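Quick notes on the structure that follows.
Just one protein chain is left out here, and the rest sit where they should.
Let's turn to chain A:
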Amino acid sequence: MRPLYMDVQATTALDPRVLDSMLPYLTVCYGNPHSRTHAYGWESEAALDKARRQVADLIGADSREIIFTSGATESNNMAIKGVARFYKSRKKHIITTQTEHKCVLDSCRSLETEGFRVTYLPVKKNGLIDLKELEGAFQPDTSLVSVMTVNNEIGVKQPIHDIGEICRAHKVFFHTDAAQAIGKIPMDVNDMKIDLMSISGHKIYGPKGVGAIYVRRRPRVRLEPLQSGGGQERGLRSGTVPTPLAVGLGAACEVAQQEMEYDHKRISQLAERLVTKIMSEVPDVVMNGDREHRYPGCINLSFAYVEGESLLMALKDVALSSGSACTSASLEPSYVLRAIGTDEDLAHSSIRFGIGRFTTEEEVDYTVQKCIQHVKRLREMSPLWEMVQDGIDLKSIKWTQH
């Protein structure tokens, strides 16, 4: 018996339509898309062109602005290190936020060792950045602002449109990690004045190991490539493009575009069902992140007086996580929750529920029922919960170490 899957922010199941489009390129059409001298190469190249167009269409870009990569981590690395290094002679400052994905924060850290300065903008209690603080963070030599569209842990949606305007006004490039956003909410690079965008395949029912980066052509964004080699992908990303994976990414984008409205409506309904049911049955549940500006399919709840890890263990027949998969091995509370000012104990009691295209009502109901049952059970065993019931304010207690 496998558990129910409620962790779609970690990865999604491959859509059968996507797999169907990939199969020919995993079997008969095995040509190298960069081979110019024979039909094997041409058919693979044609497939890549189509996939590039499908990705571009989803975000309102030109297909020449799409570079295939191995995933959003590589795209984020390319955007941040690539832009910073290219303009390093004149510009040495970067702005990002404290709630970015690990790969963005780590790329920035590594740039700091190269002599760049980085501003890590704090976020408000609701997880959104303060646009005034962003305005104030610009320096004469700022080259790049990187703010993710939808947060992978708490699902909040940053005001990308406004950030794009501000960056354009300051003539600073704007990069957004849209791995959790594209195909789920409408994104348009021209409308939102985005200069670079990271895209992932496996977050949108596509294959793992493939992603893309959008790099604006007008006004042109230049970046130093990370990889040296055959000069594929306009010299920005050397290495043979994996045709089946790129075709899968393209198909996933096309399906996502067609299904966006349908999926969004349904996911919103299921999310509403989950939140209302849990909140009406269990007291002291906090929803992390802004209630309005969010992608509904990512719900992060803190169950006060319950240890998140114990709850996850109790809910072993539902695949859930307490936050990002990258940090789920450690018992440290999530840095995203700490950044939004969640108390240490609440940060330890959080669980992320992910609802996606293939989630059913039945699965939501089962998860809710099990969740309620185990939260109640764990609280009954908890001395803290008992003290709260007796009217003791836990914050007033001076805990002494023995």
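Going forward, contacts are C-beta pairs under 8 Å (C-beta built on N, C-alpha and C of every residue); 3 or more make two chains touch, one makes a residue touch a chain; residues count from 1.
Rule of thumb we're sticking to: contacts and distances are computed from a predicted model.
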Protein that the absent chain corresponds to, by UniProt name, given "CCZ1/INTU/HSP4 first Longin domain-containing protein", "Large ribosomal subunit protein uL24m", "Ciliogenesis and planar polarity effector 2" or "Complex 1 LYR protein domain-containing protein": "Complex 1 LYR protein domain-containing protein"
Hidden-chain contact residue, picked from the options A:114, A:272, A:317 or A:386: A:317
From A:216, A:294, A:357 or A:379, residue that would touch the chain that is not displayed: A:357
Interface with the unshown chain - residue positions in chain A: 1-5, 13, 16-17, 19-20, 23, 262, 317, 357-360, 362-363, 366
